[in-house]
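Shown here: the complex without one of its protein chains, the others still in place.
Chain nomenclature is as follows: A and B, assigned in order of appearance, with residue numbering initiated at 1 for each chain independently.
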Amino acid sequence: MHSAKRFSRRAVLRVGTAAAAASVLAACGTTPAPTPAPAKPTEAPKPAATTAPAAPAAAATTAPTSAPAAGAATKPAAAATTAPAAQPAAGGAAVSLRVAYWSSSPEDHNVFENVFKAFNEKNPNIKVTFDDVPSDGFDTKMQTEMAAGTPADAMELHPAWVLRFIQAKRLNDLTDRMKDDKNLYIPAQLDFWSDQGKIFGVPYYSGPSFIFYNKTLFKKVGAKTPDDYKAEGAWTWENLRKAAKDTTTGSGADKTLGWDGHDVDNMQFYFSVPVWDNGAELLNKDETAWLVDQPGVVEVAQMHADMFLKDKSIPLPADLQGISWLFRTGRVGMAWAGKFRSIELANADFEIGIIGTPKGKTGPVNRDGPNASGLPVGTKYVDQAYQVAKFFGGPEAAPIYLATGRPVPVQKALLDSDVFKKSLKPYEKLEVYQESINTVRAWRVPGKGPEINRAWKAEWDKVLVGQQDIPTAMKNAKAAMDPLLKT
Amino acid sequence: MLARRRALHVTLHVLLVLLSTIYVVPFLWMVSTSLKLSGREITFPPQWIPDPVVWGNYYRAVTVVPMFQFLRNTLVVTITATCCGVLTASLAGYAFARLRFPGRDKLFAMCLTALMLPGIVTLIPEFLIFKQLTLLDTLWPLIIPWSLGGSAFAVFLFRQYALTIPLDLDEAARVDGAGAFRIWWSIMLPLARPVLATLAILSVIYHWNEFLRPLVYIHTPSLRTLAIGLALFKSEYLVEWNLMMAAATLMLIPILVLFFVAQRYFVQGIVMTGIKG
Partner (left out) sequence: MSAIARSRAATTVRRGSSLARKQAVEGYLCILPWLVGFVCFTLGPMVGALALSFTEYDIITPPDFTGLANLQRVFKDPLFYQSLGNTAYISLLSVPLQQMLALSLAMALNEKLKGIAIYRTIFYLPSQMPLVAAALLWLWIFNPDFGLANALLDKVGLPTLKWLFDVNLVKPSIVLITLWGGIGTPMIVFLAGLQGVPESLYEAAAIDGAGAWQRFRNVTVPMISPVIFFNLIIGVIASFQAYFTLVYTTTQGGPANASLIYIIYLFFKAFKDFEMGYASALAWLLFLVVLALTGIQFYFARRWVHYEGGAR
């Protein structure tokens, strides 16, 4: 009687079978016409890096989009691969580049803009367009563009996922181009972007770890400060725990917490440091098996679990909901930080101290969350893009970029420069930054990085909600993460 | 009868006031945060009335990110996609409800399946299609798919609504020699005003806040939309809460006004009076 009746079963089922039939077709390898390009026959994965299967197609669409000023740039698509460098040198039309980075705030956005503007002024025949991609969608956008063969000319790299792009051969090998420039950089800063002795990224930002502490709070509870310990030569993880306990007071809305070290569920960027300081390792030498169930690691994990659950000196993830950085509220004794945090403290209503990473059996060893520029395979103007990338981390951009107080320099010469010194706020200390960047150990989670990180976090979650103890968690983590080392 | 009605209304008022408090609290918190000092958005205990009140956040929010430029793009996309989408979706919905043609129900089932596959996995194929059409880095990928038939949601809703309208009306028009388009235009659309208003509102809100497609398709800064602008206040480690909430509040106001105006189409009785003779 009603149309919905007849429609319901048969029609829906028939569509279902049609879909199934289509799937069989697809399974046979005959990709139907509307199916877009990704199912193209796999090219022989020879030296794919430089031949760039997608390059000719890419030229057709990237050039007009990024070159409103230079129509001429669209024509020599074929010639582009042969002599891209000679062209602008001959004084012809300007080359247009699109570079994709994410800024961390509107102010930061302007800093990027100003860096590229300064570059344009020095290099009138290279026009740079800044594609500020919100960090929430950065990887999605980069991957989609690569799939379509239309990547940006330069893109921001992050150690959390750079290996994947290197191993897929989607980033240009810069080893030869950087032959003469290599020595400018702090070696660890290059290690983050290297694989098998080859370099794939040009550093421009570094944020090695150190600690901010709340002097006002320490004074209030009358506890020994980290600097007091340091003066005694006893700035160790053990004493950090003691200081954290001392500054953990009150409850409810009056609660203060000693140590904002909740990031322990982040292996690469946090947990690694106390483990290394303890003289232990997270992974075996050839990166085929996790060592997280070994005594040296379990010990560190146990100390943190105790600080969370017994001392209650580390905030639980629940306490941090909706807060980007608890230290800023004045409720925390000591907090792990990168230099960019110093900007957030401008309006703080308490006195701030700064100190390096504590020592353990060895150390201090530091982690870093640096950034570099990668030059994706399949673009036309690699040489020009390299110039932009080099400019960014170097002395010419320093008065704009380094002066913001956000990064620690990536080039050796800049560590002592006036630009860097002038970027420091009263509560920052040059020697803390110098020590921390010089003790950085470059490490990236190998294999299926994001998945490993999630597995690690899930095991920690269970510890923090009281579902399992540390030895079990570490055993489970190893079991979950070992298979993920193979890509 | 009247007394009972009044008693009902008083009870309703009490219930609605209580419930709407819960619904409005997050919004008030958003406005409050938008007026706080940088770095002082989170305090213990929570502060409802900011001290000091920083009106300047609103000025900064629209100037540090070129929000007015983004607004223009968002308006172009929203208005075009909504107008075309509502018309074509109502046309298709009307046909699925009222006209008989071979394969109708199968096509309608296909229409519904569009809603069932998560967009995450169709993003790349879709991107490649727009690359083939050489429409990357334009506003078209944000407009075209919705201008052709709105969304399956819209087609389905209009179909359902059309099915509740008595058949006698178009029978009478048919006898007078009216074609399908005439019936759609002069009978269906006027009768379906509430549902058209609904579809328009939903479409506007969707395009107003859409993040993923503008993110992926647009590179040129001057072509960006408001939702992307809003995301620029937030990065993984740093969030400018006050500016972000100021921008979010400003973004909300136009659609709030739109809804306030459009809701008068939901008035009992206007539409159907006189239909049942």
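What to note about this one:
To be clear about the criterion, a contact is a pair of C-beta atoms (placed from the backbone, for glycine too) under 8 Å apart; a residue touches a chain by one contact, two chains touch by 3 or more.
None of the values given here were measured: they were computed from a predicted structure.
Across the entire complex, the residue among B:L37, B:L75 or B:L163 in touch with the chain not shown is B:L163. Screening A:I323, A:I352 or A:V419 against the full complex identifies A:I323 as the residue touching the chain left out. Residue in contact with the omitted chain (choice from B:V77, B:A92 or B:L238): B:A92. The residue from B:L35, B:V77 or B:V155 that touches the chain not shown here is B:V155. The missing chain lies against subunit B, touching residues 8-9, 12-13, 15-16, 19-20, 22-27, 29-30, 42, 44-46, 88-89, 91-92, 94-102, 104, 107, 110-126, 128-129, 144-145, 147-150, 152-153, 155-157, 160-169, 171, 179-181, 184, 194-195, 197-198, 201-202, 205, 209, 227, 230-231, 234, 239, 241, 244-245, 248, 251-252, 255-256, 259-260, 263-273, 275-276. Even with one chain removed from view, subunit A keeps its contact list with that chain: residues 1-5, 7-9, 12-13, 15-16, 19, 22-23, 26-27, 29, 31-32, 34-36, 38-43, 45, 48, 53, 136, 139-140, 143-144, 146-147, 164-165, 168-170, 252-253, 255, 316-319, 321-323, 448, 450-451, 454, 457-459, 461-462, 464-465, 467.
As a convention for this text, only the chains that are shown with their structure count from here on.
The distance from the centre of subunit A to the centre of subunit B, each centre being the mean of the chain's C-alpha atoms, comes to 35 Å. Residue ranges on subunit B touching subunit A, taken from their complex, read 37-40, 42-45, 60, 64-65, 97, 105-106, 108-110, 112-113, 123-125, 127-129, 131-132, 134, 136-137, 163, 211-212, 215-216, 219-221, 228, 231-241, 243. Subunit A contributes residues 3, 6-7, 11-12, 14-15, 19, 35-38, 60-61, 64-66, 68, 98, 100, 102-107, 109-110, 129-137, 140-141, 144-145, 147-150, 152, 253-254, 322-325, 328-329, 331, 338, 340, 344-348 to its touches with subunit B in the complex.
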